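Heads up, the thing below is written out as C-alpha cells.
A single protein chain has been omitted from the complex, and every remaining protein chain is retained in its original position.
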Amino acid sequence: MYLYDDFDRTLVAERVAEFRDQVARRLSGELTEEEFKPLRLMNGVYLQLHAYMLRIAIPYGTLSADQLRMLAHVARRYDRNYGHFTTRQNIQFNWIKLAELPDAMADLARAGLHGMQTSGNCVRNITTDQWAGVAPDEIEDPRIWAELLRQLTTLHPEFSFLPRKFKIAVTAAAHDRAAVRVHDIGLRLHRNGAGEAGFEVIVGGGLGRTPFVGKTIKPFLPKRDLLSYVEAILRVYNQFGRRDNIYKARIKILVHDLGAEAFAKEVEAEWQPIKDGALALDPAVIADVAARFRYPDYAALDDNPPELAKARAGDRRFAHWLDNSVANHKLAGYAIVTLSLKPEGAPPGDATAEQMDAIADLADRYSFGEIRVGHEQNLVLPHVAQRDLPALWRALDKIGVATPNIGLVTDIISCPGLDYCSLANTRSIPVAQELTRRFRDLDLARDLGRLHINISGCINACGHHHVGHIGLLGVEKNGEEYFQVTIGGRADENAELGALLGPAVPYGEVADVVEDVVAAYLELRARPDEIFLETVKRVGVEPFKERVYAAR
Amino acid sequence: MRLVRAGRVVEDRYLRVLDEAPIPDGAPVIIPAARLIADFTDIAGREAATGVLWPNSRKVSELAPYLDRLALVALVFPTFKDGRAYSQARQLRERHGFRGELRATGDVLRDQFLFLVRAGFDAFEVKKDADAAAFAAAIARYSVFYQPAGDGRIAVQRARREHARHALGAAQPETAR
Partner (left out) sequence: MTSPLQQKLKITGPVVITANRLGDGAVVYRTLDGGWTTRLGEAAVVSTAPAASELLTAATADDIGAVGAYVAPVRLEPDGTVRPGNLREIIRHAGPTIALPASLGL
C-alpha cells in the first residue's frame, strides 16, 4: 500500500478546489463547454448517454479497505449504489451530477482517491500486474516504478495537452499480466546478463482503430534513467504526434510512420541533454518511494495447512473454487484470491455498494486491509493465509463473488457498450450476460479451460477485443447491431492480435456463433488440455471459419 | 487581449510587425520567424529590442542560433489544446538558456496559467480580461509540484527531504548526489 503524506494529500485537495471553481464558472457560463470539456476530462468526468460518468483512478490497481468503503459511499450518496471496474484498473460511476461532483471529489480526496488524468490528452492511470508485490514470478514490486511515473506525470506542465491520451503499463514478472506490449509505453523490468535489474522499453503498442503490438526501442534501460527517458519519449510525442486527425494522433501512429529506429533516435536526441539532470533517480529517492509502500506483517506459516486439506476433501464446491480462484503466493502459507465479478447473468465488472463494503470488511479480516483491481475486471485479495481460505470462501460465496470461473469462458471482459457509452455502435453487456447463461455449466467451463472472451461495443476497443482469445467487436450495418468475430488474440508477453473469423454476424446470433466457435474447438482440439488459443495456433482460422459459417 | 507580466496587466511596448512593412528604428518589435531568418544581418544590428513570433510547428533548434540577439520569443497556442509550445518553452529555457521574455500568445486561458509559468513563460497575451485579472490567484492555486520543471519550484521529492531535515531540528549537510 502506498501511503500518502501531506504533500500528496495537499495536491489532491488543491485539485479539488480548482475543479470546484471550474464547475462554478461553467455553471455560471463564464466557461463555455469547449473551454470546460478538457478541464473536466482531466478530472475523469465524461458525458455519456444518460448522465455524466466519473472515472476514478486506482493507481496500479491497489486499494485499501477504507478506500473501497469510500467508493461504496460515493456509489450510495452520489450514484445508484454500484460501480464498474474497468480494463485499466479504474472504477466508473455512471450517474453522477456535475453540480455534485466537487463534493464527491472532496469525499474521495479524504481517502486519497481522485479522478485526475483518467481522461483527457494526458498521461492516464499507470497500470500494472494485479499480483504485484505477491506474485512468485516477479523480480521485484513494479508498483514502486508505477508510483514514480505517476508522480512524474501528474499535472506535468509540459504534457497536459498531448496530441491524444497516453497509457503506460509496467510489469516485473516473467508472465506479463499487465499487457505491456499493447500500451503507448510498456515497461518490462527484468535482469540483464550481469544480473542487474532494468527496463525493456516498448513503445507504440495499442488497440483501437489501428491496433499495433509495441516495438522495443531500448532493450535495457537502467533504473536511474527511467524518468528522464520517459520524459524524452513524451517530449518527442508532444512535438511530433499528429494533431490534425484524432484517429491518427496516438504515439503508435508516429512510431509506425517514422519506424522504430528513427523514433528511437529522436528519443535519444531529446534524452541525452537531460539524462543527468534533475530527473536522474538517485537511490535515496527510489528508497523514499519504496519506503512508502507498506507490506503486511506476514506470519511464518506452512503451505497446505490441515484445515485446508480437510475443507477441500469435504466440499466439492470449495475444492473447485480453490483450484480456480486461488493462486500461489510468493510466501509459504499464503495465497492470492481472485473475486469473480462475473456471476451468471450479471454485467461484467460491476459491484454494488453493499458488496464493496462487505469486501472491504473481508479485506480487513483476511487480507491485511488490501484489495487489488485487475484489468480483467475482477478483484483480488492479495494476502490471504491459506488456513483462512475455507472461511473466506463461505463469506465470498454469500456475497456472490465466488463463481469459480476465473480465466474461463464466462470470465468475460466487456466494455459498457451502447447501454451507457455515447461512442458505442452496439450493446455489449447483454451479450456478455447471455454468454454467461449459455455457458453456465461449470463442468463444461472447466473442460474448456482457459478461454478469454473480450467484447468491445465499438472500434475504440475498451474491451480489448483485439487481444481476446475470442474477440467481439460491435459494428453498425444499416442501422442494426452486428459483431465482427476474431479469434487467437493474446495480450501477454507473446502478444498478438486476433484474426477475423468471417463476415459480421447480427446481434441476435452472436451468442450462437460463440457457441459454434467453442463447439469447433472441442472438435478440433488435439487433447483435452490443449487450450483454445493453442488449437487456433495449431490449425489456423480456416477450420473454425468453415464450421461456424457452414450453415450461415 | 491583455498582456500580463510579473503577475500584473501591463502595457505592451512591443510592436507587432507581421507583414512586409519596414521595421521602425528605436521601437521594440516582434517579427515573424521567416523574416528574422531572412533579414537577420540587418536585424542583428538593431539597437531597440527585437522579438520573434515562432510557430509551434517549427523546431526550436532552428531558432537557437539567433537567440542571443533576441530580447523576446513569442510562442503560439493556436488552440489551448495544442500543447506543443510547452515543449518549445522548456527547451528554450532549459536547453538553450534563453533569458529574455518568453511570451505565450494565441488561445491563452486562465486554467493553463500555472502550466505556462512552470514551462518557463513569463509574459502572457491573455484572451479574456477576467482571466488576466485572476492571474495571481490562478498561479497560487497549487503549492505542491510532483516534478521538476525549469521554473525553480521545488519538486516534492526534494521538499520531502528538506521537510524531514527540518523536522530533525539541526541543520544537516546536504547529501551528496
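Just so it is clear, A and B label the chains in written order, and each chain counts residues from 1 on its own.
Following the convention adopted for this analysis, a contact is a pair of C-beta atoms (placed from the backbone, for glycine too) under 8 Å apart; a residue touches a chain by one contact, two chains touch by 3 or more.
The structure displayed is predicted, hence computed values, not measured ones.
Remark: the absent chain touches shown chains A in the intact complex. The omitted chain makes contact with just one of the residues A:H50, A:K265, A:K310 or A:R394: A:H50. Touching the chain that is not shown, out of A:Y2, A:F240 or A:Y420: A:Y420 (per the contact rule at the top). The chain that is not drawn here is touched, among residues A:E158, A:D350 or A:D388, by A:D350.
In the full complex, chain A touches the omitted chain through residues 26-27, 29, 32-33, 47-52, 80-82, 96-99, 346-347, 350-352, 354-355, 358, 398-400, 418-420, 422-425, 427, 429-430, 433, 476, 479, 481.
Just so it is clear, only the chains that are shown with their structure count from here on.
Centres computed as Cα averages put chain A at a distance of 38 Å from chain B.
Interface residues of chain B facing chain A in the complex, by the touch rule stated above, are 59, 80-84, 86-88, 90, 94-95, 109, 111-112, 114-119, 130, 141-149, 151, 155-157, 159-161, 175, 177.
Residues of chain A touching chain B in their complex: 5, 7-8, 10-11, 14-15, 17-18, 22, 30, 35, 38-39, 121, 151-162, 235, 238-239, 243, 273-274, 278-279, 282, 284-285, 288.
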